[in-house]
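Below is the structure I would like to discuss, written out as structure tokens.
Missing here is one protein chain; the remaining ones are kept as they sit in the complex.
Should a chain be cited, it is by its letter among A, B and C, assigned in written order, with residues numbered from 1 in that chain.
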Amino acid sequence: MTRNEGLIFERSSPGKTGAELSALDVPPVSAKEILGEEFYRSEIQGFPEVSELEVVRHFTRLSTWNYGIDTGLYPLGSCTMKYNPRVNEAVAALEGLATDHPYTPESLAQGCLKVLAQAARCLIEITGMDSISLQPAAGAQGELTGLLMMRAYHKDRNEHRRYILVPDSAHGTNPASVTIAGYEARNLKSNDRGCVDLEELNRAMTGEVAGLMLTNPNTLGIFEDQIQEIARKVHAKGGLVYMDGANMNALVGVARPGEFGVDVMHLNLHKTFSTPHGGGGPGSGPVAVKKILEPFLPAPIIEEDAEGFCRLNYDRPKSIGRVRAFYGNFGMAVRALAYILAYGPQGLHQVTEDAVLNANYVLAKLRSAYELAYDAPAMHECVFSDRRQAQRGVRTGDIAKRLIDYGFHPYTVSFPLIVPGAMMI
Amino acid sequence: MTRNEGLIFERSSPGKTGAELSALDVPPVSAKEILGEEFYRSEIQGFPEVSELEVVRHFTRLSTWNYGIDTGLYPLGSCTMKYNPRVNEAVAALEGLATDHPYTPESLAQGCLKVLAQAARCLIEITGMDSISLQPAAGAQGELTGLLMMRAYHKDRNEHRRYILVPDSAHGTNPASVTIAGYEARNLKSNDRGCVDLEELNRAMTGEVAGLMLTNPNTLGIFEDQIQEIARKVHAKGGLVYMDGANMNALVGVARPGEFGVDVMHLNLHKTFSTPHGGGGPGSGPVAVKKILEPFLPAPIIEEDAEGFCRLNYDRPKSIGRVRAFYGNFGMAVRALAYILAYGPQGLHQVTEDAVLNANYVLAKLRSAYELAYDAPAMHECVFSDRRQAQRGVRTGDIAKRLIDYGFHPYTVSFPLIVPGAMMI
Amino acid sequence: MRYLPNSPSDRAQMLNEIGLKSIEELFNQIPEELRLKRPLQVPGPFSEQEILEFFREAAKESSREYVSLLGAGVYQHYRPVVIDVLLSRGEFLTAYTPYQAELAQGTLQALFEFQTLITQLTGMEVANASLYDGSTATNEAVLMAMRVTRRERVVLARTLHPEYREVVRTYLQNLGVKQVEVPYATSGQIDLAQLESALDLETAALVIQSPNFFGSIERVSEIAAMTRKCGALLIVAVPEPLSLALVKEPSEADIVCGEAQSFGVPVAFGGPFAGFLATREKLVRQMPGRLVGQTVDSQGRRGFVLTLVTREQFIRREKATSNICTSQSLCALAATIYLCLLGKQGLKRLAEHNLAKTHYAAEALASVAGVEIPFTAPYFNEFVVKTPGSAGALLEALREEKIIGGLELKRFYPELKNHLLLCVTEVVRKADIDRMAEVYRRFAAHSRMQVTEGEFQVAPAGQKN
Partner (left out) sequence: MRYLPNSPSDRAQMLNEIGLKSIEELFNQIPEELRLKRPLQVPGPFSEQEILEFFREAAKESSREYVSLLGAGVYQHYRPVVIDVLLSRGEFLTAYTPYQAELAQGTLQALFEFQTLITQLTGMEVANASLYDGSTATNEAVLMAMRVTRRERVVLARTLHPEYREVVRTYLQNLGVKQVEVPYATSGQIDLAQLESALDLETAALVIQSPNFFGSIERVSEIAAMTRKCGALLIVAVPEPLSLALVKEPSEADIVCGEAQSFGVPVAFGGPFAGFLATREKLVRQMPGRLVGQTVDSQGRRGFVLTLVTREQFIRREKATSNICTSQSLCALAATIYLCLLGKQGLKRLAEHNLAKTHYAAEALASVAGVEIPFTAPYFNEFVVKTPGSAGALLEALREEKIIGGLELKRFYPELKNHLLLCVTEVVRKADIDRMAEVYRRFAAHSRMQVTEGEFQVAPAGQKN
């Protein structure tokens, strides 16, 4: 259906409104008197004036211009897009969970605190790490938080290291976070299998390097099978291993980063744990750590006593401090927990199986038409190159737009950067 | 966006499901044993097996093929389509209102009963009638209920009348209801103003006629200004006046049928009172009556005592009986009441003003391009004819389809029947 | 006002363009003496918050804190969250009746799927796109059978829902149609001997319900054979169609009608619900209500339209098969979504849970001395209990434990004093059933004591069988 829709401001006409207030039950006041000339504002210029009907219609019409998981497949690599269960939205909206103020006295906020504690417990079990903070608001903030903890760790040992190694296949947020954490990013070239090159690592991993930031499975959808060796090398030089957990969807229930040498990692609840992307957030990027990094976690941390009473512990002298006000995107933790509960242990394993199965099926079906960037079995995603098509002048971007014509959302275009004309599915 | 979507059955594959049950907390049983071979069914052949994701996606995609008030204007005559406030849906879904069973003991169902009583009170005030039943499930059932009450009234007076007069401009449900009520419909020709012809009425209104079924404003959007005279003539012959209240949107707060000779009428809560059309229902068609018809209302009726306690009174010896199980479409009464409360007295008047203003504005803007069926100021709707366009072979149906091409829902096509090539807006 | 998209200046400008000076002039058509000279006496205006507060207050005065064993035509089942999410999409919720097929393919295809699901459940060949509810669907089935057979006598089982019978009676009484009721046997099913004699060559239709009002499953095949013999149509009403996931479909019937409320439609104090009506292909032209058909557009693509509209009142007016116009599409859509979610296996498992819980409850109660399960026929999720003493007093005792213990049958069947109709769906927990049985036990012991002590008692516990 044809739908044109202007800006909401264009529907505005003086005197309309889309919301009315209950009668004021206290005496009215003069804002001008109370605030005085200096502070009083009489009008927000340009602000819209429209009815409720027009608001509903405007945003309904706008929404029809969007693509979403609910309307079709999202064959995006790197950004796991999965079904966003509606019951998760329902529980996140429950009065009590959606309405408790973050400064509610602990004794009156046990419901929220227990949800956080339970979500934390599940995520620790899934990653095989020792402790976790749910404070970071998205993956990139998780990265930063992890890096700051690495920094605090080294500082605590009176070491001052300057560099973080980042493979060239890494997501752009990795090097960006490195900079904000006060480090310098050092590029690590991938080998011909698309993985970390051990030789390169040997060369690069010096005493000035604080650690390695690794994505596993990496952004090519390949499991870094030498991860133990990699970790050993990093640890041998006093460095730490950070894992970008954006691709945990390929591992849940099958392998645990805590068991292959990772010291600190983040998860994306809006990827692996089904919280909706919402057109670009909100997300949540919990950071899980090994014991050695625990003292440095952002404060507060949640502690549950033997009777099941939960408390926020602010007494964390070595903590890096806060990375966000309050306790992170609580509502996302609610949804992630609901997701985990819905599946249970076997179910989560099944999800991982299906993700890897689907990716390999796509790989098998498309490899005759498109060139594989690296010929390896896929984990949860696979990366093709437009090399063959490019010979006739058709590039990855063109193929993506053509998919749109057919009503499909395209794959991830031109990422990772190490693959020319990448088509990441 | 291009969206193809097959039947849900085409997505089915054995073993999938979109809902799982909680663990059974009683011992399992063998259905085959309990029911025996004679009654046991092993399978529903052809039934779909799909996941929750597929159900969400299927119906989301289907919905995008629909037009609704939330996506655009509905310039339909006769079927008042107005904004369906979302708060009405929220209150209808409240636990307690959405969950009480109709056989809940009265003392535990006061909330629902009070809502019904309050809605009834408001509708009586708006119509100026004396009493009301909320039992009929839609307008057509309201008509039938009213006709059966007319029948019961005459019978109670030992009269046996056979005919109901129905103007030729009437909606199809009117004559259809007449038949089901056991009457014969007699067609009443309209005069050149599109209204009831008093001469015709004089001729037709005999002692064998049970009553007149009138729509006011009529389906041409014209107020029957001789309504008092009409009623007088019908009453003089012992007949009753039924008013089809489908067009009450033009009268709320401005004039009350109870004050112009109407004995019985129905309302469409899904038109005048904003309950959503839902792609063809549910609706609700309350029937309001004057005192003389009260004994014949469908049982039960709701009574509120001085303390505000509500009871269902089944002791109604002259009642026509039930027209529907339980108490009608309760959920629609909730919404209609919410609508009335939102507006209040002035607001309801404003709605009527706006409806009539909008219709007259449309009339003024289009009269140079299209021929008016009857040249009179409009109430809440106006009817054009395609006469001019038809000369070049373009008919009302074609104009309607062209409006669709532009993303608009067309007007009501080819109704009322007395206007050739009607375009009812 | 927040719902109205005209601003004061819009109004002034429109009036101006029409050439009027005041809003009042718009109403010049209405004779002065007919105009209301005062504001309506209704409450309001309310803000959205005030509306919510008003109805939240009302919702408190409800049975929402109670466990309920009520069924009797309205069933509490768990409603998956997805249903309301999808129904709340404006394209479904706020759409008009799908007369303009191009703008309503979503509704039309969904209703087509509804019709298909209903035929699969009922074993019929065609189904319509919904009627008001189970009671009126049953009545429409009766009227349809009269049109088909051109006969004017209808036989109804007494175990057909009493309110359904009342609705049929209301409609038929004006058409001069003779109605005969057939009693039930000790099994709880229709009395076949009596049925035999009630049926004759004038009979347009026999209407039974299965599972019937007592929960007993009727012997549809046998009854169908008897009906067929005299040329009448067999109408089977199914107010609890979840039963059809485990109970043999009434495929020998001529019309199967019923109530789709069980499938994801809220209990909502009795409505809105969604009636259904399914029949054989050859009777489709006499079928009431709307029917969606599949077709192909000019480019060969599948599409859906309202079909056989010539039966309907727009065109046929007084000769229409029914006067129904607006029906219950959105509720039918809820049922469609529900059935798709549950699917073949889910619906069957759910029916098994209902069966298991119901039989667990029946056994728990039957184990109480003085309690009897009077009827012997197999049942699905409803059954009748004879109480040890006054049913009313027992219900009171249960209510004190926050249990609504079912429906007193004497309301509709005076001969069944101290009989309750109980329904046990998946939402009733074992713990609640046990709690209920405990109340029965205490109540029975107390009733016995009163007998022993010769005290006054509301209903004599000894008065059994």
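In this section, contacts are C-beta pairs under 8 Å (C-beta built on N, C-alpha and C of every residue); 3 or more make two chains touch, one makes a residue touch a chain.
Everything numeric here is computed off the predicted structure, so don't read it as measured data.
Participant: So which of the visible chains would the left-out chain be touching?
Facilitator: In the entire complex, chains touched by the missing one are A, B, C.
Participant: For a quick check of understanding: of A:Tyr153, A:Phe223, A:Tyr370 or A:Phe384, which residue touches the chain that isn't displayed?
Facilitator: Of these options, the touching residue for the absent chain is A:Phe223.
Participant: Pick from B:Ala90, B:Leu312 or B:Ala364: which residue touches the chain that isn't shown?
Facilitator: Selected residue, touching the omitted chain: B:Ala90.
Participant: Pick from A:Val196, A:Val209, A:Ile301 or A:Met379: which residue touches the chain that isn't shown?
Facilitator: A:Met379
Participant: Even though one chain is hidden, which residues of chain B still touch it in the full complex?
Facilitator: Within chain B, the residues touching the omitted chain are 1, 13-23, 49-54, 56, 60, 86-87, 89-90.
Participant: Going by the touch rule given at the top, which residues of chain C touch the chain that is not shown?
Facilitator: 48-49, 52, 78, 80-81, 85, 88-89
We take it that only the chains that are shown with their structure count from here on.
Participant: Please compute the C-alpha centroid of chain A, do the same for chain C, then give the distance between them in whole Å.
Facilitator: 47
Participant: Using the touch definition from the top, which residues of chain A touch two or more other chains?
Facilitator: Within chain A, the residues that touch at least two other chains are 1, 52-53, 56, 60, 86.
Participant: When you check chain C against every other chain, which residues touch at least two of them?
Facilitator: 1-4, 6, 45-46, 48, 50, 80, 82, 85, 90-91, 103
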